[in-house]
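Only one protein chain is missing from this complex, and each of the others stays in its spot.
Order of writing sets the labels: A and B. Residues in every chain begin at 1.
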Amino acid sequence: MMSGMKHYKETADYINKMYNRQSQLDESLADQMRESEKIADATSQWRLMWRKFKRNRIAVVGGIVVLLFYLVALFGDFIAPYTLEQRMTRYSYLPPQRVYFFAGGRFQPHVYALETGRDPITLQRTYVPNPDKRIPIRFFVEGAPYKLFGLIPARRHLFGVEEGIISLFGTDGQGRDMFSRIIKGSQISLTIGLVGVALSLLIGAVLGVASGYYGGWVDNVVQRLIEIVRSFPPIPLWMALTAALPQHWSPLLIYFTITVILSLIGWTWLARQLRGKVLALREEDFIMAARLAGASDRWIIFKHLIPATFSHIIVISTLSMPSMILAESSLSFLGLGLRPPLTSWGVLLQQAQNTQVLLLYPWLMLPGVFVALSILAFNFMGDGLRDAADPYTV
Amino acid sequence: MLSYIVKRVLGMIPAILIISFITFVVIQLPPGDFVTSVQAQVAASGGGMDAATVEALRARYGLDQPMIVQYWRWIRGFPKGDFGFSLEWNAPVWDVIAERMGWTLLLSGLALVFMWVVSIPIGIYSARNQYSLGDNLFSFLGFLGLSIPDFMLALIWLVFGTLVLGIPAYGLFSPEMVDAPWSMAKFLDLLKHLWAPVVIMGVIGTAELIRIMRGSMLEVLNQQYITTARAKGLPERTVINKYAVRMAINPLISVLGMQVPKMISSSIIVGLVLSIPTIGPVFLRSLISQDMYLAGSILLFTSVLLLISNLLADLALAWVDPRIRYE
Partner (left out) sequence: MCVACCIIDDHEKGETRMTGDNTILEVKNLTKHFPIYRGFLRRIVGNVQALNDVSFSVAKNETLGIVGESGCGKTTLIRVMMRAYEPTSGEMLFNQNGEMINIYSLNKRELKELRRHMQIIFQDPLSSLNPRKTVLEIIGEPLLIHGVARGQELKSRVSELLDMVGLSVKHLERYPNAFSGGQRQRIAIARALALQPQIVLCDEPVSALDVSIQAQIVNLLQDLQKELGLTYLFISHDLSVVEHISNRVAVMYLGSFVELAPSAELYRNPKHPYTEALLSATPIIDPDARRKRIILPGELPDPSNPPSGCKFHTRCNYAEEVCRTTVPAWEEVSPGHWTSCHLAKTLSLRGVLK
């Protein structure tokens, strides 16, 4: 074998000489082509994708918003001035406060102190801001203790007040700060989507690739399974499944079961998409070439099929995030999903389910705005990714 | 064609059996049964039930039987239109849900009509004026519509309608009309209440359909036969309406089957938020109280509705698109 290789090398010079002229011609053509297309050497798929994605402004904005959401969720305990369950009973159902940034021409953010009272007729609490008494907003103040990332004990919060209350989004009936609760809620709402997508990705990718690649009975079984799952409308099925969760389960167990239930339907879409892609790829000659070179199924799946479908997997995951977030908040809103102490945006919205309460205190709807914002951002980003996904087919 | 329909309808029977079995298993999943939840209610109001009463109740409702027997008792009535007995309502399941199914179908149907009526013209406009101001505006609105959850829209409408417009934005009838006999006034009152939930349910679907219609229209407009039609000197209106739209509408029909389950899901949630007697509120209550035949039947009905709508969509597509053959 080794001598054969040497033999090859010896002949190489000779052949090289022979083909110099021809390859020069060949080369100059290719060079022209390259220049006209302005594709540099070694342009990888990812670079092409990134370049195309960058040109789509709205998608980039969506991506930045998504990134910001996750950053805020990550540092949520620090950014929120209060903790999740911190009650300021004197200030129940406080409407969002107005923040003033300048005092006497100087930058000095502050809120007004509140005079509390009671409406003599409805007996509701009333809050009257007192413009003469300014409460300055302080940065990096000491506040309620928390654990950053659930690990590092800390007391400093990004901002806060030393007396009275600062409540950007108002408070709920128990005097809990909605701003802090929404930030804490984002930790669950945004991760449940991630975990759910990861799970459906795992099931969907394995079954989708397997059914596309192996075909035959594997394909048949997977397709029938998808048809059965798909024959239920999602919300009623989710409702029935989540209603079955025992009351006494631990929050963590509930959290994971809900992600499993959500991915129970999510994977079917992914599997269908990947199957189609793999079916098309399977007929490509380079797959045949690899097989004829002696590649095993595993080699072909992991070295050729998965990399080739990777961009699609990313696009599909991004585009499934909104439906995950939406499903979780819908279920929790109905009282069937997560329940306290787990707090997601949907759980926060439960308070808005009562029409009378909602009409009196409409700011309780604010968590829903964040649901919509995060879905919007994911949709924009996913749309941009989809357009950029396959630089070779365009 | 007829034999194709018969074949498809017959094919639905095993599908319904499988679905009904899975439904039953899912509904049986929670620990305990209806009697347990009755017990909990009684206990919550300070009372108590002795063991004999509990057992008697179980025996009366057949809850002491093995699951497969209970399942059989449920499905054997299907051909006669008997879907079991609602323990909580103390009435046959069908009587409990018939009217609510009606409202659900009406709302879903109207929402589908709304989606089509709005999205097709917008899709055509957007495709013919690609990247124009209007196109960009519609696609932004579409994204917005795609991103706002239906329950959120319902909540916003509730607050906006009540606080800003000063009209009761919930229910199907004004309080004084609920028990009134049918009259023109009651019908008008219904219409006044009906349009908002229909629009809310239709928003997400409309956004999707606009995108599909726009994309498919763009593709069709690039086809050579459109160029040929124009080159022949056909008026633009004929080219668009008779040639392009007829083809471009096919993908819309093929997603029709997928829109129906979304409408049902949406009608449940919107019904809950806006206190509209769709199957939503009953379904939620039956799940919580473990009223299994009621919950199971509702889940089954929604699935069957999905099967039927898929069949109808396939038939519509075959009818519209002569290239499709039924084998």
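Following the convention adopted for this analysis, a contact is a pair of C-beta atoms (placed from the backbone, for glycine too) under 8 Å apart; a residue touches a chain by one contact, two chains touch by 3 or more.
It should be emphasised that the depicted structure is a prediction, and the values quoted were computed from it without experimental measurement.
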Shown chains touched by the chain that is not drawn here: A
Touching the absent chain when the full complex is considered, from A:I64, A:V99, A:A289 or A:L360: A:A289
Which of A:K52, A:R230 or A:H304 contacts the chain that the document leaves out: A:H304
Chain A residues that touch the omitted chain in the full complex: 1, 4-5, 7-9, 11-16, 18-20, 22-23, 26-27, 29-30, 33-34, 39, 41-45, 284-286, 288-295, 299, 303-304, 307-308, 392
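Criterion: only the chains that are shown with their structure count from here on.
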Touching residues (chain side chain A, partner chain B) in the complex: 228, 231-237, 239-241, 243-246, 322, 326, 329-330, 333-334, 336, 349, 352-353, 355, 358-359, 362, 365, 368-369, 371-373, 375-376, 379-380, 383
For the chain B and chain A complex, residues of the former touching the latter: 15, 18-19, 22-23, 26-27, 29-31, 143-144, 146-149, 151-152, 155-156, 158-159, 162-163, 170, 260-262, 264-266, 268-269, 272-273, 275, 283-284, 287-288, 295, 298-299, 302-303, 305-307
